[in-house]
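Supplied in structure tokens, the structure appears directly below.
All protein chains of the complex are present and in place, except for one that has been dropped.
The chains carry the letters A, B and C, assigned in the order they are written, with residues numbered from 1 in each.
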Amino acid sequence: MESSHPGGLTATMRNFSRNRMGMVGLAMLLLAIALAVFAPVIAPYDPAKPPRATIMDIYLPPSAEHPFGTDDAGQDVLTNFLYGARVSLMVGFFASFIAVAIGGVMGLSAGFIGGRTDNILMRFTDIMLVIPDLPLAVVIVALTKPSLWVIVLVIGLLGWTSTARLIRSQTLSVKQRRFVTRARAVGAGNFYIIRRHILPLVLPLLVVNTVLVISLAILNESTLSFLGLGDPTAPSWGQMLNFAFTRGAMSAGGWWALLAPGIGIVWVVLACTLIGQGLEQVLNPRLASHNLSSTKQMILRPPRTQSQHAPQAPDQA
Amino acid sequence: MESQLFSLYILPEHLWGEKTAQAAIDFTNDTMVGSGPFKLAEYRQNQFVRLDTNQDYYGSVPKVDGAILQTYGNQDALVQALKTGEVDMITEMPNTAVAALRNDANIQLVVGAPLDPGVTDIIFNLVPPDQCPPDGKCTGHPALKDLTVRKALAHATDKQQLIDIVLLGLGTPGLTLIPDGLGVYYNNTLQDYAFDIATANKLLDDAGYKDVNGDGVRETPDGKAPLSFRLNWAGDMSSGPRIAELLSKTWGEIGIKVEMQGLDPDTLTSVCCPAFDYDIIIWGWGSDPDPAFLLSVMTTDEIPTGTSESGYSNPEYDELFAQQAVETDKEKRKELIWEMQAIALRDLPYIIPYYGQNVQAFRKDRFQGWITDSSKIALEDPSSLSLIEPVK
Amino acid sequence: MRNRRLINKVAWALFTICFVIVLNFFLFRILPGDPARAGIRDPRLTAEAQQAIRVRFGLDKPVINCFASINPPKPADCFVNPLDTQFFIYVGNLFRGEFGISYHSNQPVAQVLAERTWNTLLLIGVAQFLAIILGVALGVIAAWKLGTPVDYSALIFSLVAWSLPTFWLGIILLFWGSTNLGLPIGGMVTPGMNYASIWAQVIDVGRHMFLPTLTYTIVFLGEYMLIMRSSLIDVLSEDYVLTAKAKGLNSYQILKAHALRNAMLPMVTIIALNLGFTVAGAVQIETVFSWPGLGGAIYEAVGQRDYPMLQGAFLLLAVSVIVANLVADLLYTYLDPRVQLE
Partner (left out) sequence: MASPLVAVRNLRTLFPVGAHSVFRAPATFVHAVDDVTFDIDEGEALALVGESGCGKSTLALTLLGLERPTTGSIDFAGQEMTALKGSELKAARRNMQMIFQDPYESLNPLMRVGEIVAEPLIVHKLANARSDREARVRAALEAAGLKPPEVYLERYPYQLSGGQRQRVAIAAALVLEPRLLLADEPVSMLDVSIRAEIINLLAELKQTRKISILFITHDLGTVTAVADRIAVMYLGRIVELGRTADVLTQPRHPYTKALLSVTPAPNPRLRKERIILKGETPDPTRLPGGCRFAPRCPVAQPLCLASDPPLTALETGHTAACHFG
């Protein structure tokens, strides 16, 4: 019979805390957030008032004075790395917030209202899905004034499609459950049903999706920065990579300027992916083992099957 | 005359003679016709150009069989290609790589004035209200029209640090729009504004620019507007953000704040001129061998055309520009041009942080005979390519 | 029923293509920047010369009836012949296979794109092929050896590979490979080589391809491995696998007879859909390795504000994604009997 507590955010979180892989991811992400929050305490220098750089300070290898070396402008890489974490995480959080908000509303309304609304919204989503994201983002950012907020907006506005599809299908399945009909029979309105019955059951999935969208947003920001379309006044990890790349870090032997921000990005993206995997396992316990395995082990779902280009079961047209 | 002829090319009559104006516009000009030491053998756009030696060349026939000019997607890869011997010579590279290449026994660095000297400039919006062009917005900060403020900014600009950090020392401090690469026309007698924060602060204090509200930013003498300027640069300049960053730090020390934003060149053109919808821009010019064009940039006549970026207007300067344009005596023309430079440095429509240098490098173990001691550095020039020969 | 489905899908794909054409046209006219001045910052260009350039690129005509330009909005005569507006000239040219003329190289965009596309297809094709083969193999092994150290190593490798920024991996591999393996740094061929044989040419291109392909393969391998692994575990959890096991088939037989075919089903659609998204990776890899492909062309065109090139590349990409989607959809119908019954 039903032994486990179904659905629910609190229950999901409780089960998640027993998921080793997810907890490793969470620890990694919390560490990154802590570094960003406590940057002023940890950083050896103040980025607003760095020691006056001279020609002798450029691309210094790691030393006691500069644990991660210095960059092309003679600045301390560790300091920039710590403050860069703030920008990169902020871009990730805000962009994914926009994407998930739009995708969530679209998916909820399409799934809940159904009929023509669903048809129109999902056709629109289909169109957005086939438009190549990165080139479009490149064109929009290149042709508008590049600022961090434009980048956040573009990443957010182009990143909602996967969320919309996911939330729509979950809403559809929740909507068809009997307790929703029951609430309707009692006389409950749409808004009440969404708030009290649909949302709580869609929420865990939304959280999984958010975590994965964060990692995609951070990757996308670094790609845009690498292509020279970032905001140079907001020194994110992507921006550090761009400076290192365009100002010859590798050929100058200053690999450390490239390594630190790169590892930062991999770290956070990996952390988010692991958290996403952990949550996914908690929500889909069916995947705990299979008929040919003797061991019960954790199963990973590929991040993008759910998020980026979910294979659509062809709908009956 | 020289300046006008510079951009005219000699065209082969058998190809162009019969063409109507429209046919000439539509002509794609794929077949190269010339009389130089090399012939075009193969051209793949954005990949490479392969040149074969012209055995019928009237001068001394090059000693090599040909040359390949290859394109790389990024400068870092270019340096690596030279290091691994994939290429024998590179025409550009990030200055940051200089130190690493200097230590490489097989590589010779060549540094000097470029063939077409470039100027990096910091432009102030000075357009006078009565000169505002019909389609202009003219939103420049009023304080920048005060020479005292510009002088203070000049004193607070550490050109040597800019050269050190941005160019890794491979540049010379700038004075006016006329770069030192123009030889005799460059006025080398002028005295620049020394980097001195104290002087800059004193200038502002004396002129009444005080920090009234104690937020670290000075206000105009009437106390209304803070000295906070928009600072833009062309997004395609890789040095732009670094220059802006360094300027914001030293200018911050004299109580002047900047809001930095890199702009796409098209967008920058649309705010720059003749709209004059900006405060300060970091940009650059490439120079003709003759200074006439760069001098014209600061004349009143060019304000509505969009050529004048600063909106600088000075009848005295305009008069001198008109005189030098018709002066046929070279020495007298030089005097006029030197005087114009003195005026430009005095009135400061621009702060010129530096004149860049060309940095090129070649492998010593492949070919020898490169021209490295010319006043202009251009290893890719046929003059060099026709002299080199393989190292025995 | 199936035929109507097919017709519906094709009709929708055509509609989407039309939408993309319209979007593609107006996007570049809504965004700021005067195409006639794009890339030209030479004030010596007279008004007449600028006008001549506008005429040459067809920018003297109104964008569409009533609008001389859209950003900034400038009104124009509403009663001109619609066929004499930029929009319909553009659409008409598309039907003739003309994408306009590149601002930068002055060559027909279609011609440049065609050449570039083949180079990209070569790179993506080989890399995707390798990524799929290796990813599927690794995924099968991991799923089979579920919970063992083999599974764990494959998992960690795949997760890290998935998290790597493509360009960053590319730069690191570029310096590693060129220093330690003596591989070429950029481009597609050694320029000016006179190949002794076709094999010599293949080897030369292969050497140039090695590092970009490696980067590309690693980036996509992780994703395919994760998908294959979970898809196979899904299938192996089905009851019929238990039935087969009860019948006395061993693991290998079950994998071969039942599981693999069914587990490949989601893979097929994902691979087909993925082809559309690979270009994002191509932009980065081609920029790092100076590969003369479509991605590099997009990057260059952005830098040069080469609107016709961007427009052309963009349309090409969108259409290929739409077609890949359609193919994936139909393939799914063909492969999954459950869908046919509907």
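Keep in mind that, in the parts below, a residue touches a chain if its C-beta (ideal position, glycine included) is under 8 Å from a C-beta of that chain, and two chains touch if they have at least 3 such contacts.
Predicted model, so just to flag it, every value in this text is computed and none were measured.
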Touch list for the missing chain, restricted to displayed chains, reads A
Touch with the missing chain holds, among A:Val41, A:Met56 or A:Ala185, for A:Ala185
Subunit A residues touching the chain left out here are 2, 5-8, 114-116, 118-120, 123, 177-179, 181-189, 192, 196-197, 200-201, 315-317
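What we mean here is this: only the chains that are shown with their structure count from here on.
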Of all chain pairs, the one with the highest number of C-beta contacts is A-C
Whole-Å distance, C-alpha centre of subunit A to that of subunit C, is 22
Separation of the C-alpha centres, subunit B versus subunit C, in whole Å, is 38
In subunit C, the residues touching two or more other chains are 32-33, 171, 174-175, 287, 299, 303
Touching two or more other chains in subunit A are residues 142-144, 228, 245, 250
Given the complex, residues on subunit C that touch subunit B span 32-34, 37-39, 41, 43-44, 52, 56, 105-107, 112, 171, 174-175, 178-179, 182, 184-188, 191-192, 286-292, 296-297, 299-300, 303, 305
As the complex stands, subunit A meets subunit C at residues 123, 126-127, 129-136, 138-140, 142-144, 215, 219, 222-223, 226-229, 241, 245, 250, 255, 258, 262, 265-266, 269-270, 273-274, 277, 286-287, 289-293, 295-305, 308-309, 311-314, 316-317
Touching subunit C in the complex, subunit B uses residues 7, 25-26, 28, 41-42, 44-48, 50, 66, 68, 70-74, 76-77, 80-81, 84, 86, 236, 264-267, 269-270, 293, 302, 305-307
